[in-house]
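Apart from one protein chain that is not included, each protein chain of the complex appears where it belongs.
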Amino acid sequence: MFNFLSKKLRSWQQQNQNINKENKENDNSKKTKENSQAKLSSNLKENLDSIKAILGVCEDLIIREFAFGNKGQISAAIIFIDGMVDRTLINDNIIKPLMYDNRFICEEESLEIKNIDIIKGTILYVGEIEKSTTINDLVESCLSGDTILLIEKAKEALVISSRGWETRGVVDPETETIVRGPREGFTENLRTNTTLLRRKIKSPDFMLEAMKIGRKTNTAISIAYLKGVANPEVIEEAKRRLKRIDTDGILESGYIEGFIEDAPLSIFSTIGNSEKPDTVAGKILEGRVAVLVDGTPFVLTFPMVFIEGFQSAEDYYSRPYYASLVRVIRFIAFAISILAPSSYVAATTFHQELIPTPLLFTVAASSEGTPFPAVVEVLAMGVIFEILREAGIRLPRPVGQAISIVGALVIGESAVSAGLIGGIVVIVIALTAVASFVVPAQTDSGAILRVILVILAGSMGGVGIMVGLIGILIHLASLRSFGTPYLSPLAPLSPFDLKDVFFRVPIWAMLTRPKSIVRQNIQRQKFILKPTPPPEKKDKGGSK
Amino acid sequence: MKMIILLAMVFLIILIIEAPKLIVNKYWKELIVFLSLLSLAFILTVLVILGVDIPSPLEGIEYLIDDILDLSWERK
Amino acid sequence: MRNRKIIVSIIICILLTLSISGCWNRRELNTFSILMGMGIDKAEEVGKVQLTAQIINVSELKQGGSSNKEAYLAVRSTGDTVFDALRNFTKESNRKIYLPHNKVLILGEDIATEGVQKYIDFFVRDHEMRLRESVLVAKGKAEEILNVKSELEKIPAAGISSLLKSQNATSEATDVDMKDFISRLMSKTTAPIAPLIEISGEEEKKVLRISGMAIFKQDKWVGELEGSKARGILWVIDKIESGIIVVDCPNEEGKMSLEIIRASSKITPELKGDKVSIKVEIKEEGHIGDQECPCELKSHDISSIEKMKTTVIRAEVISALEKARELNTDIFGFGDSVHQKYPKQWKDIESSWDEVFPEIEVEIVVDAKVRRSGILIMPASS
Partner (left out) sequence: MKIEKGVISSSQLTFMIIGFLQASNLLLVFSSRIVNHDSWLAILVGLVISIPIALSYAALAKEFSGKTLIQISDIIYGAYLGKMISVSYILIFLLTFSIDLRLFSDFLITYIMPETPIWAILTLLTFLSAWAVRGGIEVIARCSFIIIAMASIIILSTFVFLLSDMEFSNFLPVFDLPLKDFIQGTHINVSLYYLEIIIFLMIMAFVNKTEQVRGSMLWGLILGGVSLLILEVRNVAVLGIVSNILTSPSFNAVRYISVAEVFTRLEMFVVIMLITTVFLKVSIMYYATVLGLAQTLHLRSYLPLVTPIGIITISLCIISGDSSMELLHGGMYIWPVFILPIQLFPVLSLFIVKLRKKSKKLGANEE
């Protein structure tokens, strides 16, 4: 016993040491990298060679050597990576002015430093130019799409911002389609995305902080928040967690989510994501922090609470009564999506007395002669449904339709008429499937919960379901997202925030930001904004 | 017998899960309390499974209240 | 994070133990048969109970189940006690009987006259039983009642259940559920009542008929009330839903039928010395439903109709009362009402209630009204 324990302990310690070692090695490699930050020499050839040595001979690396000056006496080189730059900008605004502008008359013994400043200051027609002296910097900016201008005899180089690559335009987002509201969605381009947000919140308080994560990918990310509203602790914590990330690559915001979320092993996500600028802007205005990642249209927002999944941007654009009705329907649909199969199993195998008599006859008649117990039927149908769904998403559209036909025929008709499964099971699963799409944020967690609850219901009946639900409740109650309890504003209860949970009050009555998220600047609008008719004019002879 | 082996396994799992944390943190006192409570629990459950007639604490209370102090509501 | 690992492993442990021990109480729908109606009789062997159960043949209820079999099966079994007999069904049937959907419990005549207490305990004690099931008393054997096919319903028990509900239309019998029955049984003075069911008609065309109310004394069936006499009880215990009262036309030949729309009653006991007197106030409202005589009714005619109606109601109550006095059973709950009003004096009266009850003076105050005359002002014939 104790042998075992001590072994276990020892292996732990070893693991820890190994990890520490690795970390140290990483640090070392970083240091050597920093040491090797060679400065530019004054020889163009040398500089080019050292850049080539780092970047290697790639087909998309283009080095254009040319000469300029009134006598063509200054040789220079432009380095850029094809496909990541705006070619017309390089041709028209960098090479053309340099070679065409003859006013650049230079003495034989002219100083190289002066040349650089003159070129930067008077010749190039480009918005953003920086000077750089180290080769590493040059390589990095070249890789991110800038153009480098190297000049003979200069110990500095110009980094000319010329990023321009094919991007998708701003289009209707696919995951969150709405009827009323802005149609634009985020794109893969970080700059476009920040612009979309900036266009919504034109305030000096709106802060965007840049960061680069990923040793190999060097992915740019931005932290967006509203200064004076967002909880500074959350911002600090977010930055701390983001800085902790030391990985080779970030390809999508999901990577970031995985690294910074509070409950990495939970089936519930504690960080929200959205593809719509208006949704994200709304969340930022409520005091949340957003993280935009280059290369993905999905923007992370946190702190996230459970009920956020039930709120849609459109709720706030439509009239409050309808919005509230839809809200309630979403809650019902979520309940159906996780409870319907397990309730069916529990009712038909444990609590037949709960089924009204005529319904019981129908259910009994439909399950008469089917070979499998109800649990197996429901689980199998659930798995088949998930397979169909997955196939439908992954396959190309035309084939996807074929899948749905096959699914409908095989499962809906043949299986029932062959007596393999009861007709009621098909109805239950179909209802579940439809309901599970109503709350997209919880679709994935719902699928898992469904399976767990069906198994529990199959072994313990209704008590099993209740045990499962209480377990879920305990789990949800113990979750936090960046310091905010996941179940707030329900638990802990903050009565003021209930204005936006089961029903949505009119916009003019939404006086405060959610208290569980924001600690400062709680009030978001003036107190009396309820529209009223203008006061009646008191002149009595008005009718004439 | 099958039940007792099963029970021993459960207790072993509990021990493996809980004890290392206490040892790593050097919570010696807690470890002692934990181990003694766990062994008490083990003895109790084994006795229950073996069907040994353990006197119920409620019977003791009933004896105290009813027979010694004569305070039971039933008598008055 | 360690916490979660612990939780996950505990969950695995529990799931393992659960799967090892198997699932308790699990029964698939096709492993038991649903009971719709139950009848209790005395078995031919002395001291044994015979149960008749009406269970559903589910595959026949399926749509398109076109074979000409019945949708139900009536099975029979005997045993020393009710529960014993119930379990003995499995000797002949491969499926266990499932009780919670039982609609009617029919007590056979022999059982009812012997005393139902010992037979009914199971139906209250078992967790599968509900307090909503109807209790009936059969004239003859309960088994025979359950064997009579229903014309409109696939399942006879469901037919009996809806037959009971339709008694509202005449209010000459009322549905008595298990809760009412046993709460009357538990009361020290109030006697249970239950609708009485019998078979009428010839061999091939047997039909079931609710003939009135059975009156119990303690737990023994002692007598019955039929037709308007049965309505007499319902007037007093406030169970009248609807019904027709037939009176003579005020001035001319012919009859009128008056429909009862709503009725309520109130029992007020009074204690003077040792003498108990009861005042029963009945309020009734109704319409003219049918009129044979061709005359237009004036307002004073209406008041005479009301008077006649009052007399009819009073007569119905008195006939029930006389029957109760004759059998000396307190079916109206007079004892309980005295208890509720005079809790202190009650202790003295309680023990001698059997002597007190037949002597009680009952004052019947009926307030009957005719409110509307249907869509006619006067008969079409004039």
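All chains are identified by letter, namely A, B and C, in their written order; residue positions are counted from 1 within each chain.
Simple rule for what comes next: contacts are C-beta pairs under 8 Å (C-beta built on N, C-alpha and C of every residue); 3 or more make two chains touch, one makes a residue touch a chain.
Source: prediction; values computed, not measured.
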{"item": "Visible contact partners (per top-of-document touch definition) of the missing chain", "value": "A, B, C"}
{"item": "Per the touch definition above, residue among C:S187, C:S242, C:S257 or C:S277 touching the missing chain", "value": "C:S187"}
{"item": "Touching residue (missing chain; options A:L138, A:L490 or A:M510)", "value": "A:L490"}
{"item": "Per the touch definition above, residue among A:L354, A:L395 or A:V434 touching the missing chain", "value": "A:L354"}
{"item": "Residues from subunit A at the interface with the omitted partner, ascending", "value": "350-351, 353-356, 460-463, 466-467, 470-471, 473-474, 477-478, 485, 487, 490-493"}
{"item": "Contact set of subunit B toward the excluded chain (per top definition)", "value": "14, 18, 21-22, 27, 29-31, 33-34, 37-38, 40-42, 44-45, 47-48, 54, 56-58, 61-62, 64-66, 71-74, 76"}
{"item": "For subunit C, residues in touch with the removed chain", "value": "3, 6-7, 10, 14, 17-18, 21, 24-25, 127, 130-132, 179, 182-183, 186-187, 339-341, 343, 346"}
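Criterion: only the chains that are shown with their structure count from here on.
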{"item": "For subunit A, residues that touch 2 or more chains besides their own", "value": "none"}
{"item": "Multi-partner residues of subunit B (each touching 2 or more other chains)", "value": "none"}
{"item": "Contact footprint of subunit C on subunit A as seen in their complex", "value": "263-266, 348-350, 352-353, 357, 360-361, 363-370, 373-374, 455, 458-461"}
{"item": "Contact footprint of subunit A on subunit C as seen in their complex", "value": "1, 4, 8, 15, 18-19, 23, 25-30, 34, 36, 56, 58-59, 61-63, 65, 98, 100-101, 103, 128, 130"}
